[in-house]
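Pasting a structure here, questions to come.
As you look at this complex, bear in mind that one protein chain is not there, while each of the others sits in place.
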Amino acid sequence: MQDKGNVIEENVYLKYLLTPQLEEQAPRYFDIMLKINDAHALMLFKQELISRQEAKELLSVSQDIGNRGISGIELSAEREDLYLNLEAHIIQRLGSDIGGKLHIGRSRNDLYAAIQRIKCREELLKVAEIVIDLRETLVGLVEKNIETVIPGYTHMQPAQPITFGHYLAAIGCALKRDFDRLIDSYHRTNLNPLGAGAMAGTGFPIDRTLTGEYLGFDGILKNSLDAVAARDYAADIAYAMTMLLSDIGRMNQDFYYWVTSEFSTLKLPDEFVASSSIMPQKRNPIILEHTICKVSHVLGTLVSIVTTMKGLPYTHTRATGGEVFVLLWKAFQETETTIRWMCGLLEKIEIDRENAFINTRKNFSTATEVADELVRKMGLSFRTAHSIVRRAVFELYSQQKTSEDFTWDLLNRYSLEVLQKPLEGITEEDVRAALDPLENIKRRSVMGGPAPKEVKEQMTELKKQLQQDCERIEQLKNKIKSAQSKMKEQIDRVVNQ
Amino acid sequence: MQDKGNVIEENVYLKYLLTPQLEEQAPRYFDIMLKINDAHALMLFKQELISRQEAKELLSVSQDIGNRGISGIELSAEREDLYLNLEAHIIQRLGSDIGGKLHIGRSRNDLYAAIQRIKCREELLKVAEIVIDLRETLVGLVEKNIETVIPGYTHMQPAQPITFGHYLAAIGCALKRDFDRLIDSYHRTNLNPLGAGAMAGTGFPIDRTLTGEYLGFDGILKNSLDAVAARDYAADIAYAMTMLLSDIGRMNQDFYYWVTSEFSTLKLPDEFVASSSIMPQKRNPIILEHTICKVSHVLGTLVSIVTTMKGLPYTHTRATGGEVFVLLWKAFQETETTIRWMCGLLEKIEIDRENAFINTRKNFSTATEVADELVRKMGLSFRTAHSIVRRAVFELYSQQKTSEDFTWDLLNRYSLEVLQKPLEGITEEDVRAALDPLENIKRRSVMGGPAPKEVKEQMTELKKQLQQDCERIEQLKNKIKSAQSKMKEQIDRVVNQ
Amino acid sequence: MQDKGNVIEENVYLKYLLTPQLEEQAPRYFDIMLKINDAHALMLFKQELISRQEAKELLSVSQDIGNRGISGIELSAEREDLYLNLEAHIIQRLGSDIGGKLHIGRSRNDLYAAIQRIKCREELLKVAEIVIDLRETLVGLVEKNIETVIPGYTHMQPAQPITFGHYLAAIGCALKRDFDRLIDSYHRTNLNPLGAGAMAGTGFPIDRTLTGEYLGFDGILKNSLDAVAARDYAADIAYAMTMLLSDIGRMNQDFYYWVTSEFSTLKLPDEFVASSSIMPQKRNPIILEHTICKVSHVLGTLVSIVTTMKGLPYTHTRATGGEVFVLLWKAFQETETTIRWMCGLLEKIEIDRENAFINTRKNFSTATEVADELVRKMGLSFRTAHSIVRRAVFELYSQQKTSEDFTWDLLNRYSLEVLQKPLEGITEEDVRAALDPLENIKRRSVMGGPAPKEVKEQMTELKKQLQQDCERIEQLKNKIKSAQSKMKEQIDRVVNQ
Partner (left out) sequence: MQDKGNVIEENVYLKYLLTPQLEEQAPRYFDIMLKINDAHALMLFKQELISRQEAKELLSVSQDIGNRGISGIELSAEREDLYLNLEAHIIQRLGSDIGGKLHIGRSRNDLYAAIQRIKCREELLKVAEIVIDLRETLVGLVEKNIETVIPGYTHMQPAQPITFGHYLAAIGCALKRDFDRLIDSYHRTNLNPLGAGAMAGTGFPIDRTLTGEYLGFDGILKNSLDAVAARDYAADIAYAMTMLLSDIGRMNQDFYYWVTSEFSTLKLPDEFVASSSIMPQKRNPIILEHTICKVSHVLGTLVSIVTTMKGLPYTHTRATGGEVFVLLWKAFQETETTIRWMCGLLEKIEIDRENAFINTRKNFSTATEVADELVRKMGLSFRTAHSIVRRAVFELYSQQKTSEDFTWDLLNRYSLEVLQKPLEGITEEDVRAALDPLENIKRRSVMGGPAPKEVKEQMTELKKQLQQDCERIEQLKNKIKSAQSKMKEQIDRVVNQ
């Protein structure tokens, strides 16, 4: 058995828990902690819980600390966390009588709860803004491809022709829902827990509404226990990003089929293609491979968050305060990066129109329309019409022919076989028109269908939604900015007086 | 090596895929499929795509089939799925000329997409309604426990006294967010995919708005490809139920601590307690154990749904049409059952007020208030006051005394030690009052705090929200009911004419 | 607000917890419970804890109960679980003096722990046996396809030609690891917890080894607390099945590409292809779609199990005893069914050799070999050779030519450009041979490569492993069978005396 001397490490807690924790949280939380301190000090002054002079000193030193940045503070894990380090620094500079008053009427529990919500709100806004960019790029691509015929698939088998514009509009609808989920999670995030204290509020007559206003929160988490216990918003965010990456991954999976040498219907921009170190002919679509899988990690993050919360007491613990967030920051970054890739890719992606059209003509994907013609022109039931066309198609199949070989004669032969009578009121021209991909698409002008006029309609709606969502984002950002200006102004008034 | 004869099974596909699939889907989807058929037939008639007589026959036979129930249809997996079985039955009764017209302008893809959304909407409404019941029960319990003192914990260590009413109000806030998530998912579910056909719409001039109205949908999934490809709503539902069970699980975990013989602060109703087959003294709170874990299965379901969608083409496939739902139906049932347990349990659960109060007095959880008093009365900074009280508490700790032994003298001793001066303006009475749990709670009257007047305020808000949410549910249900009545009326008009 | 009268349901616990639980567990556990009862009674007799007469009566009535089946027992959830119902039945028939002795020296905790392990072992063996069938079918398919040329892909771009046999041998290797994981989990499952009592063993001098032998366990879970607390084996099983379905899903995803009309390199048997209700030309490979996704549900099950165990005390609870298994039984069934599909499918799947060969010739996937020839014949570094060939390939690409147009002249031109000298020691014939798919494959005769002789070697190894694994399975089954026979014999001796 190995020497026990190796086994026991001293200061395990300090070395492996407090130190890495402090190193991680300091740069991430520093700026936000200062802002919350300012809001709290300002509120204490308004509520006459500290004097103007005390407020002035606290706010001035905070400004100075902010200017010097995190490196201006000596950090030691022996003082536990970032807050106790910062407080020690302030007390060192202002003395305990003043510096010690900053923490009146609050606790680290509500403080960190507030920091985490503000950090998440910032990251979420970044993601949401890039999703706006992506949707914009996508709508631009719809516009250019309203008449770009591509095979439509179900079960990855050619089904009916559509346009690339129609395809992209479908993705646009999905992205709209994904965006809405992000914004929903934003509204569950941007709520003020300050004033909840350790979990039972405080006996000091603080004003929770005021700190909320200074910090740009949209509302208050009323119940003080709920305010320190709830982290459901972290799951909401992870879930919203999961679904965003799920939909984006599905689009990329389609692209992944289409860029194979066998499909050859989509061309990636050269700059997005990787070569092989040994195979001279390779054009590897690795960007798609990365993107398809990104949902996995954010789903893993969601599992990590929900499982962390499983079996937790409904109050503040280090699970809510720390473990919930272990994977979340990386998930934000992965999501943001992936959307950036997509914006770049969609700018330059192109359908190989010729190949796409050839594929569409060859693969019988317009056959349904011939059946529909039989229904319309001969008054057949759909099931009967389907049966006639199916037989015709299978004959061609068995002869390895394509839908270009589908003729009136062929159809007539099976009409005779199935109905015991020839085609009526249906011409060679009708058959050819039904089989023509673009004609076929144009006829599918039901609401939401692939017909160009319908896709234009969808595009108009996507644009309108995009416009509204741009404005929503602007409003959210402006609200925060104006709260910050207001607080700055009040601070200046106290400090400069 | 074993005889190859055993290996090859004939009809694997029929036996192990189609048959169990049909057996599962038939009872689940039958009624909804009939309703959608009726809406479709009625619309085809309004759009003059079928004649009044054809509509009459289709609707009459549908009525008859509905009356006889699923057992009236001969089901064979050789015909693949429920729809083709039902269609075959109708064609058998009405002939191909009429029966075959039912499927004009649609496909199984949009049909099943619609069925699944309606089924999910029904299940969701059931869950949401019971959550209303649960919230109602909970609010009733808040009302009864506004002055029931219990220890408040952070990190499961006694922190500050609160009331059971305050605790329950925190859960009430969480349940309100959980309910909102359910309703959000409802709105992403209750959208009409009908008219999307296989994925490219149809060339027949159908009216998608009309079928949507007949079936009580709230809106339309415009893009036809999106309509058959999107199943994000299934994930939304699983996620919403996950978070609901997460919050409920956390409450039950607290109860699980409190019912231990060591805490003895909560009493489960006898009927919820299991005995042991060998230990005569056991009162096992197994209901709590089951409930704490339910989140796990719905989280697993969510993982199953998102992972199923990973790497799917954005179109209809059997993954979207079938695999997405494999675990979802059980998740609905687990969720519903769990909430029912909770309603029953909360009706009869009781705090052991005496034990709870004793625990609160003994465990120093009111010590923070003494420090606050020093701040208020002597103008000390919080950090200094905290330091004085901390020393006093640690002396008692080391002597295994409780907070009942905390006196003015003790505090004064540490005032002298830390400040080099005695207590000023603070009396023996002040110290006792600060340490008294109920007095302590009453002082914590910040917005959202545990003070009885604040909890009453919170309760009023919870009641108001509950009232509004009851009405929301009623509106959702009424909308569906009135759509059904309208369709019924129209059907009667056609059938009985 | 709705009438409170609707809210409160009586007997919630009985109706929504005990009743469904009993209904689910009774048919699943009945037979196993009887067997364990028999083993326990026999052991009690051997240890002289009950008399021969008592043993005889207990074993006889057990036999009779087994013969009548579960329907012979009146089940009532008021008696809680299956065991208490069964005990009540036995006591009713034998009186409390004898019937009440069956439970000496044990508890429901170790009883159910044992039942669950035996049930899991049965299900696992079923899965493992079908995996043997699948591997056998797969090896048969390797044998038939050792020279069937197909394009090999990386990043789904044509890389180098391989054979279908080589591809399948890769899957065979994966399935071997998957099988080993199943067997590993079997060995962690098939351990005896009986004798652990409620968790602290028992004071009666029972013999744990004896019950273990009667029931065919491979070993004993020594520590009595561990024996009732541990459910890691359930996660092991779910994990092993997850990986099995992961590998099978990946193979099916490849097939899903290959059966597209664009690839057209693989043909599914007709009986596995679904038609469309509206598109006459469709041949939908829905079996592949289902199979690709099955991993999702078993992964979800694994998440459910691990999350259930998160935060559990290390002892018996209803979480270990019930919640752990909520999704597992369905996971067994899904896994078994999926493997059955695969056995059926692989029996009849076929490569379209002509299309596969054409694709391989056209797509430059043999170009690496030309670079290798330059290294071998001209002593160039690989990087230089790669550069020459890459330029040649890109010229053809830009002219939309295929690798059939690759000539010595072309290569020479780029040799001159890059090396400033012509090709040396390399002939037109060398170039053609390097580009020929089958020749290319034959040269790749490194250990594990696609060359036919190498694939034969791999096949031989796969067969050998299969043979050994068949024997392992037989041994496992025989061990259980012989334990059962031995117990039966001993029972007969007691009963018939």
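Residue numbering begins at 1 within each chain, and the chains themselves are lettered A, B and C in the order written.
As a convention for this text, a contact is a pair of C-beta atoms (placed from the backbone, for glycine too) under 8 Å apart; a residue touches a chain by one contact, two chains touch by 3 or more.
Please read these numbers as outputs of a predicted model, since none were measured by experiment.
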item: Hidden-chain contact residue, picked from the options C:Lys35, C:Lys101, C:Arg135 or C:Arg361; value: C:Lys101
item: Contact partner of the left-out chain, one of B:Thr307, B:Thr320 or B:Gln490; value: B:Thr307
item: Option touching the unshown chain, where C:Asp247, C:Glu336 or C:Glu395 are the choices; value: C:Asp247
item: Contact with the hidden chain (one of A:Ile292, A:Val375, A:Met447 or A:Ile480); value: A:Ile292
item: Residue of C:Met156, C:Leu327 or C:Ala356 in touch with the missing chain, whole complex considered; value: C:Met156
item: On chain A, residues whose C-beta touches the chain left out of the figure; value: 1-2, 4, 6-9, 11-14, 16-17, 20, 80, 83-84, 103, 106-108, 132-133, 136-137, 197-198, 253, 271-272, 274-279, 284, 286-287, 289-290, 292-297, 299-305, 307-308, 310-311, 317-319, 322-323, 326-327, 330, 334, 337, 340-341, 343-345, 347, 466-467, 470
item: Touch residues of chain B, complete complex, unshown partner; value: 154-160, 256-257, 260-263, 274, 276-286, 289, 303, 306-307, 310-312, 359, 363-365, 367-368, 371, 382, 386, 389-390, 392-393, 397
item: Chain C residues touching the omitted chain (full complex); value: 87, 91, 96-101, 103-105, 109, 152-156, 159-162, 166-167, 169-174, 177-178, 181, 184, 188, 195-206, 208-209, 220-230, 232, 235-236, 239, 242-243, 246-247, 249-251, 253-254, 257, 292-293, 295-296, 299, 302-303, 306-307, 309-318, 368-369, 372, 375-376, 380-384, 441, 443-451, 454, 458, 461
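Throughout what follows, only the chains that are shown with their structure count from here on.
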item: Any chain in contact with chain B as well as chain C; value: A
item: Identity of the chain that, by mean CA position, is farthest from chain A; value: C
item: Chain A and chain C: spacing of chain centres that average the CA atoms, whole Å; value: 34
item: Shared interface positions of chain B, touching two or more other chains; value: 103, 197-198, 253, 292-293, 295-296, 299, 302-303, 307, 310-311, 317-318
